[in-house]
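For reference, the structure discussed in these notes is given below.
The complex appears here minus one protein chain, its other protein chains still in place.
Showing chain A:
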Amino acid sequence: MSYLTCTRLTTWTLAAVLLQIFGLSFFLYGFFPVKPALSGVSGPESYRSPMCEPVKDLEEKILPPDRLRSLYKEMSGIPLSFDRLILMVVDGLPAEFVLGKGDQPPTKVMLEAMPYTQSLLSSGMAVGYHAKAAPPTVTMPRLKAIVSGAIGGFLDVAFNFNTQALLDDNIVGQFYNISWKMVMHGDETWLKLFPGFFTRHDGVSSFYVKDTIEVDHNVSRHLKTELIADDWNLLILHYLGLDHVGHIGGRNSILMSPKLKEMDEVVKMIHMNKILPQDDPHGQTLLVLVSDHGMTGNGNHGGSSYDETDSLAVFIGLRSKVPDYASATNNAAFQVDIAPTLALLFGVPIPKNNIGVLIEGTFASLTDDQWLRALELNSWQLLRLLQAQLPHLSQGLPCKDPTVEQYSQISKCSGSAELKFRCLISNAAALHDAWRLNGARGFRNNSRDDFRGTVAAYYEFLRTASEWLSRRATDKPLDLLAFGVITMFVSCLILFWLCKEVYNKQKQCFPNLYRSNYTMHSDESFVSIAILIYIFSMGSSSIVEEEQYIWHFMTSTLYLIFFRRSIQSLPAGQTPNLLNVSNGQKCSNYSHTCSIIFVLICGRVLRGWHQGGVNWTHLPDISKWLEQAGLHSIIYIQIASVVLVISLGSWALYLLRPKSAFVPVVHISFVISGILVLLHNIEHQEHTLITSNYSTTSIAQIIYATISMSVITIVIASPWLMPISLYKTRSTSRFHLMSSHSIDIHKRTPELGLRGAAYLIGWTYIVFWCLIQLLLQKPINAVPIILVLLQILASMYYFSMPELHHKQWVEVAAFYFLGMAGHFGLGNSNTLATIDVAGAFIGVSSHSTLLAGIIMFVITYASPLLIFLSMVMLISMKDTSYILDSQNAEMGHLLQMMIGFPCLVPLCLNSIMLTTFTIILLLMRNHLFVWSVFSPKYLYVCATTVSVYVGVSVVAVTAVYLCNVFVFRERMFNPKGNNRQTNQW
């Protein structure tokens, strides 16, 4: 066994934790790339070159919509081709059904299923594109990509908490700014994305996947009236039926061709009514038929295979005609390209975070000049976005000066991304300027070639930039991720090794506790099995959604095993080596067994309090039942809980063995804080309708101040004021005049004082933490907090049973389990929706993200942190006297025995969970639910890690402080007397 001192243990632990933090941050940085998105919306400035100094256009921002519209038209220099847009979204339609795969036309069945659309394509009236979608191929993010041209990251979704509204710049918002009237029929996702944007809407839910008829009928029934109506500029039709057909029967379902026929009928109806009549008084209409994603062979989607990303974009009613069927169908584009194309076709600025490129065939009706202008606008927009990621990009780019000849500077572009982009854009700009100059001078002899060259140069820049930007948004640097995972794994191994070392050391120190154990006890093996089961079950998305069941199940099973073990020593009269057990001890054995039953029952109530998770939240539970019973019963329960916490605290102080004059002070601080919390809760209850009340806020602030002052005072003062009754013992030892016995007493006393102080501080932590929770949590959560507290106390009582030979790491692991079960018992889940945002503003008078975040963390991690705070008390329950009796009693050793496991076991357990879930997330990065299930869970895992760090450091700091103070006091009282002992301390 290697020799492990306290200092080395601390160093290694700190190193492991630091390593873990490093690995975690590397992984987070690689997995959730922070995409520097531009905030705000594009305005008139997007028609000016980003290379030049920005012009102050404050007055332009507050323009009325009509002026804005004409300003856009004037500045863009591109005439409006259309006045009205019909965006027809067919959910889940693979482009292959309409356009065929590669060079091959679609299958005969498909051709026959959509006769009208096919005739439009073959006659050149329509042009279709395979618009490649980016994963995750699910509806909401795809719609966002279609309207904003951006590929969103996960974090911007996560940090939007509960609002699903699209806050990024997008074309629907741009249309809204120029006062377009918009109508939407179909998937209600649009209504979530754009609340209040639509003048008329009929949202259908995609919840009933079995229904393939009604969802589409609910859209089509409005079609006739909408096509006659003249008040809209944008009509969005979102058909869900085809996606449902896929989910039921797969890609080749027999329902597929009737559904395609139905869609074809819709296209036909729109085309006949709105596009064919050239003299429509409301102007020209463009029909864009798009799909948000494709589907796999059996109708699923979400991943990144070709079948899923192969989505469709068909433009029907463009002015120009396409020469033949092949060129109308055999085109490739990206889904994000739709946004800039539509923006420029309808005369609004391109959305700020767009990474798409104008689709080439759609602007064929423009003149050369206008087409180049459109490309220039697109380039400027992408250049602005690039500047946000590469801050030095614009250095050395000339502000446009059309008089300078720049032919000589055209060059091959290579080098770093910055150099390349700078070179490509200046090439294109130079060619464009030259072309423009030639046009002005009247040389148009070889203009066709120049034009083509310029277009090619622009496209080279656009494509390179778009590709680079989209890679930045979706690509995960695997080496960085692997490095992060390996670092976390190493730290996990170090922590495990440290645990083993401490275990060995304890085995040496307490041979009676660890004797006869080559085989593991049932509880120890169960803890190991439970961790293994947990690790494997985290790979399944449905178990991640319903994680609370695992923790409740494991915790209850562990306590049932404890129950079984407690029976082992129950009627101990018959086991030969314990024959002479007294009656009182027998009785206490029974009460210890009963405490386990109490923990189990509390756990069951806790489990029934909130029906957590995702799938079964609608089932009845106690909290719903109480909420139905009315608010008054809840507030009474809350008041009762506060009183219970205070009386438990008082009772605990009464039990404190070395009495001190300081204890009544602690008691008074408990009572005052309790009364304040009661006051706040009653006040809050009375003013429940007013959102932020001044008096409740000030009471809450007073509570924060009182509690923090009391905690600091008690923690700092109690080790000094705790009697170590040194004089008394000394006098008795003098009376006895005997060496062995008196030294024994003499040694024990500071140890008793130490334990008393730890007990006092532990209780202070627990009581104040519970009071804070009763203040912050929703009133309905008062009882779960109490239940967790009772569970802790009952298990503490059970673990204090001397005959039980539970190893300390099992006890700490049981506490950890209790904490996690309590975390879910408080109504938390692995979705971000259960975070209590409202509670985060209690007692916060000004808006501060940091404060609100801290309070939110305190609310969410109430139970695990309560567990850690109670560890301080767990330390005090352990009889540490034999450490002092033994020969190698020094302070480092004492500390190691006291807080070795309470700190190392949670760190180790958490690091196992963190590491495995990181690996799972890495493996699942292309899974359908990676963004909806695994990533939110990962955020929770990271937050749990933070809570473990906080809790462990509180325990460690408290214990170190206590030990130091007692060593110091020992020295003060014993300046010369017992030098040998003092050194050993």
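Brief remarks on what is shown
Definition applied: a residue touches a chain if its C-beta (ideal position, glycine included) is under 8 Å from a C-beta of that chain, and two chains touch if they have at least 3 such contacts; residues count from 1.
Throughout what follows, contacts and distances are computed from a predicted model.
Comparing "AP complex subunit sigma", "Proteasome subunit beta", "Phosphatidylinositol-glycan biosynthesis class F protein" or "EF-hand calcium binding domain 1" against the UniProt entry of the hidden chain yields the protein name "Phosphatidylinositol-glycan biosynthesis class F protein". Only one of A:K224, A:K500 or A:R564 touches the chain withheld from this view, namely A:R564. Summary of contacts with the chain left out: across A:G203, A:G249, A:G439 or A:G608, the touching residue is A:G608. In the complete complex, the residue from A:L600, A:L626 or A:L644 that touches the missing chain is A:L600. One chain of the complex is left out; on chain A, the residues touching it are 540, 542-543, 545-546, 549, 552-553, 556-557, 560, 564-565, 567-568, 571, 574, 600-601, 603-604, 607-608, 613-616.
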